[in-house]
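Got a structure here, written out as structure tokens. Questions coming.
Note that one protein chain of the assembly has been removed; the remaining protein chains are unaltered in position.
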Amino acid sequence: MRAVKARQLLASGKIVLNGWSVIPGAFLAETMASLGWDALTIDAQHGVIGYPDVVAMLQGVSGADLTPMVRVAGNDHVLIGQALDAGAMGVICPLVSTAEAAAAFVAACRYPPHGNRSSGATRAMIYAGFDYGANADQVLKFAMIETAEGLDNVDAIAATPGLDGLYIGPSDLSLALGGTQGFDKDEPHMLAAYEKIAAAAARHRIVAGIHTATPAFAGRMAAMGFRFITLVGDFNFILAGRGLVGAAREQIGVNASNR
Amino acid sequence: MRAVKARQLLASGKIVLNGWSVIPGAFLAETMASLGWDALTIDAQHGVIGYPDVVAMLQGVSGADLTPMVRVAGNDHVLIGQALDAGAMGVICPLVSTAEAAAAFVAACRYPPHGNRSSGATRAMIYAGFDYGANADQVLKFAMIETAEGLDNVDAIAATPGLDGLYIGPSDLSLALGGTQGFDKDEPHMLAAYEKIAAAAARHRIVAGIHTATPAFAGRMAAMGFRFITLVGDFNFILAGRGLVGAAREQIGVNASNR
Amino acid sequence: MRAVKARQLLASGKIVLNGWSVIPGAFLAETMASLGWDALTIDAQHGVIGYPDVVAMLQGVSGADLTPMVRVAGNDHVLIGQALDAGAMGVICPLVSTAEAAAAFVAACRYPPHGNRSSGATRAMIYAGFDYGANADQVLKFAMIETAEGLDNVDAIAATPGLDGLYIGPSDLSLALGGTQGFDKDEPHMLAAYEKIAAAAARHRIVAGIHTATPAFAGRMAAMGFRFITLVGDFNFILAGRGLVGAAREQIGVNASNR
Amino acid sequence: MRAVKARQLLASGKIVLNGWSVIPGAFLAETMASLGWDALTIDAQHGVIGYPDVVAMLQGVSGADLTPMVRVAGNDHVLIGQALDAGAMGVICPLVSTAEAAAAFVAACRYPPHGNRSSGATRAMIYAGFDYGANADQVLKFAMIETAEGLDNVDAIAATPGLDGLYIGPSDLSLALGGTQGFDKDEPHMLAAYEKIAAAAARHRIVAGIHTATPAFAGRMAAMGFRFITLVGDFNFILAGRGLVGAAREQIGVNASNR
Amino acid sequence: MRAVKARQLLASGKIVLNGWSVIPGAFLAETMASLGWDALTIDAQHGVIGYPDVVAMLQGVSGADLTPMVRVAGNDHVLIGQALDAGAMGVICPLVSTAEAAAAFVAACRYPPHGNRSSGATRAMIYAGFDYGANADQVLKFAMIETAEGLDNVDAIAATPGLDGLYIGPSDLSLALGGTQGFDKDEPHMLAAYEKIAAAAARHRIVAGIHTATPAFAGRMAAMGFRFITLVGDFNFILAGRGLVGAAREQIGVNASNR
Partner (left out) sequence: MRAVKARQLLASGKIVLNGWSVIPGAFLAETMASLGWDALTIDAQHGVIGYPDVVAMLQGVSGADLTPMVRVAGNDHVLIGQALDAGAMGVICPLVSTAEAAAAFVAACRYPPHGNRSSGATRAMIYAGFDYGANADQVLKFAMIETAEGLDNVDAIAATPGLDGLYIGPSDLSLALGGTQGFDKDEPHMLAAYEKIAAAAARHRIVAGIHTATPAFAGRMAAMGFRFITLVGDFNFILAGRGLVGAAREQIGVNASNR
């Protein structure tokens, strides 16, 4: 089977830098995939992205040397099976708050006897090779910790056999802990939560991951022991254009008035 | 009819700042349209964008307070008519090298007796109002000067009745003048060409426009008299993410090694 | 945040006239949105409309002065979250039969601490403004009463905190009460059910809504106190063409035989 | 090969009633096709419809007992060949103004030795049968008369071997003759033009066709000898909803104020 | 209502030969539908096919003389209702392991009072006729037996009122029984399972169905009493091209070296 690059990097102690796509479009995903990431996650939860878009975007990134992943819309065996059959080499599952939910998520990713995924990995076999079936457990499985309940249960969640990592959704976690939406939160209670999650991951020898919005915060999280680090993505890159528009208006204004 | 904002700004002596979309996707276009442009051009020539994409992208930007435009793939009355019927409020026509070509372009944009556009402005009527037919001449018509022949004939092209402006494609023009592809070219022969084109536009009381890639060059072009100025767009904004990926890798590397 | 027009109208005591789209297609939705409605609901339950279609149709209507809504396919937090993230400014939830179901529906629409919606309102922020997160509770939340159980529990459902209205699905309700499918049912037991639902809404100071198929029945429902009234939509408008086809055949037949 | 119903009807002296689709969407087309037409034309000129839409719409109508046709965007052998390969059983070609243009149009529809259509009727073979190649000349070929030049040359155009009919685009023809856009024009000069075109068709034993907007005008045109009569279509049927919206507002207003 | 051909064949004691589509695309489905099947199933579980694809594929096959079916992604009333509203004339439900699950599946397919399907069969009415509502119980309902639990409960599942048949998913069943993924398994324990399932179907006078990959195995299954037999489909037909590629390389190699 085609190697799961992000798994290999993590296995060798490296940090994985992950991109994030919320805007539908296969060429956009392909362009995103050219930027140098180790993994790229298509967000089927908050991205305005349906299943045909997921498939198209996975195709768009299939020529890139990175691990294509999907954040599924919910902890639902149908959605998880579809993402995997479409060739996702990793799944991030939102809103995992209990050990039971974590076990259900992992089971949905694994064929019997380790789980209950249904056989028929149509595109995954084309993308990863016809020996995919026997090696499908190589796909990465990350459970999101983003509720108060999930934080309370983080140790039990981290103990789930077959789970590869925990992944922090900082905006939801912040809301859940009484704060506001947003990324790169560094209030003490948020940093404490990050530490707790990273410690649980370390204790169970799995990976801790987190969503960040700036290189600086990505660096801080690496220092805290996170090894699967997302540096937002397409939506933010486009929105950053607002600054360039403003700069252009300023340059134009100055110059036009001088002519 | 819904006012053509970019035309109004130009009429009042203002400079129009234009965005540029080459990546298909209606939500991407909608996000682009939120950045503060006066106009946004969907590039149906070099964008990997078919007609259904053009229609979807025009819909994506229809809630924004800007003038949606289309750079058509060629000087072809079929392509021009389709862009206009889909609701483009401006058309940029590539590779206009002669006065005859300019006249054909303008005729394709105008209903009889001023041109030969065919009646049936399906989506344009929904977007701009049912009085569109009588006011369709409000749509902006820009001819691209991007060949040596076009540069030679720029004065005759600028004299075309009904033409609203000249628009420089600097990458093609550079190739045509023996240089390399790229934007923001400021070799003396390129600056001379820009000056010649701006002068022709001024002489015929139409607008000079140009494609730029940085606020600074946009400013220089404003100083030179250009009043329809594009500050590239979606593709470049995504590609700029490469720098952030690099910065994140650096931050992660430094911090990870320190933990 | 962009005002939710339908909420404003209801708050001022006005009646909201709602359109209904079941046929996929962004331009069709855009044309529908031009007809003068206060709100337009994209039916993701019985419309043959997947999530990419919902997104496209919401984009199609984004330039219109009305409130775009979605009837979700089921009372499922994934489906509800996706509709809201895509920019629906109102959600109609089918088959709400118990107070628990109503509470789950409302929770899926609201961010913590009032609910469990997950943070990440990608398109909603572009459509409604970047202050959407803090104001997202403005989205309208209507629970459908269309089962016998729902009718029995209507008072408890109407009491759900955060719920904005009840909405009658008359065809399902008719089936549930032993009748046949169809709209504008006025058998006594149906009228009694409408009265009961309208009364429950009034008692809890929320809005009563209903699906109708003719202006006359819409009028009758207004007289009964309904204030969110749907006058079917695209499917029926096209099917009405059957009458014109018949009329044309008749005219053609008469005239052709006379020539 | 599957019979071309409209050709059979015309051959037996019947009048063909044709529908018109300008809004993209396969299910919309399928619904349109259920209304009782003899033929349904997908308008790839003024419909906001690209080639993938044309293919999808032809599939949508493939279960209906009518002749699927395409109005191509221009008199271009590429566009004509694509429409035919996709399974159009008739082609309406816009803006045919000379005998040469008519001959080019017909040649693009016919395989050698009668024309220059290229071999490879992919979908047409699935839709119409694997003997399509030998029978492809059964597809209907209509040339639009909608310019002053076309009207002048109507007799020479009608004489084109292989052409099945003339088709009037009344809105363009009206503009061309100094009038305004619109359908069902009955100024004397328009009626005279219709008569001239019908007479040319009759003289060359081909069919005269016209676009109408009402059953009454369809009837008048039948009386004038037109035998391929379009009664507009999807766009108008949706726009007619505006009247129902107004009626509903009135009923609601009256009733609401009475409660 | 349009007759459900596969139901009629089964009712008359015939065997139904079913095709299987996992690759999205309406024209591919249409081509598949031309091959001579009695039924064609669009696999929305393991096919990389979203709801818009399902709708498009059902349209693609709507002109063929066969029964269009959908294998839904899960035993979920939302997914089942959407497939039926889109015009599936049969539903195959995966992973039915208990009588309760079977009953829930059947209820999701049936209108009250026999089930809880919601009224609004938008496309089904266009495809099958406006009397669809009263006859919707003609749609075929097959429950998949593909888990150890399902095999244990097969008799109770087969007893479900309204269920039309059992359908074996041999790859999942093989995994569930400790074997490997794949089709046409004939280990003794698999043959025993097939026999048990066929016997349960016979006992309850419903149909036994199975997925096969070769004509020979299809024949063996017919001999065992299976009457709804799938002979894989599009994916396998394309993959079979690998053999032709190899044969061509061999022929080319031999001939090229001889020249």
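The letters A, B, C, D and E name the chains in turn, as written, and every chain counts its residues from 1.
Operating definition for what follows: contacts are C-beta pairs under 8 Å (C-beta built on N, C-alpha and C of every residue); 3 or more make two chains touch, one makes a residue touch a chain.
As the structure is a computational prediction, the values presented were derived from the model and not from experiment.
Q: Just to confirm, in the complete assembly, which displayed chains does the hidden chain contact?
A: Every shown chain touched by the left-out chain: A, B, D, E.
Q: Just name the one of E:Met32, E:Met69 or E:Ala200 that touches the chain not displayed here.
A: Per the contact definition at the top, the residue touching the missing chain is E:Met32.
Q: To test your reading of the contact rule: which positions on chain B touch the chain that is missing from view?
A: 22-24, 43, 45-53, 73-74, 76, 79, 94-95, 146, 169, 171-172, 175-176, 178, 180-181, 235
Q: Taking the full complex into account, what residues of chain D touch the chain not shown?
A: Within chain D, the residues touching the omitted chain are 50-52, 55, 77-78, 81-82, 85-86, 111-113, 118-123, 133.
Q: Since one chain isn't shown, list which residues of chain A touch it in the complete complex.
A: The missing chain touches chain A at positions 26-27, 30-31, 34, 55-56, 59-60, 62-63, 123, 126-127.
Just so we're on the same page, only the chains that are shown with their structure count from here on.
Q: Using the touch definition from the top, list the chains contacting both chain A and chain C.
A: Correct list: B, E.
Q: Could you name the chain whose Cα mean is nearest to the mean of all protein Cα atoms here?
A: The most central chain, going by mean C-alpha position, is C.
Q: So, what's the distance in Å between the C-alpha centres of chain E and chain D?
A: Centres of chain D and chain E (C-alpha means) sit 40 Å apart.
Q: Could you list which residues of chain C touch at least two other chains?
A: 23-24, 27, 31, 34, 48, 50-52, 55, 123, 235
Q: Could you draw the chains as nodes, link the ones that touch, and say if you get a line, ring, star, complete or other?
A: It is other, because the touches fit no line, ring, star or complete pattern.
Q: Give every touching pair of chains, nothing left out.
A: Touching chain pairs, listed by label, come out as A-B, A-C, A-E, B-C, B-D, C-D, C-E, D-E.
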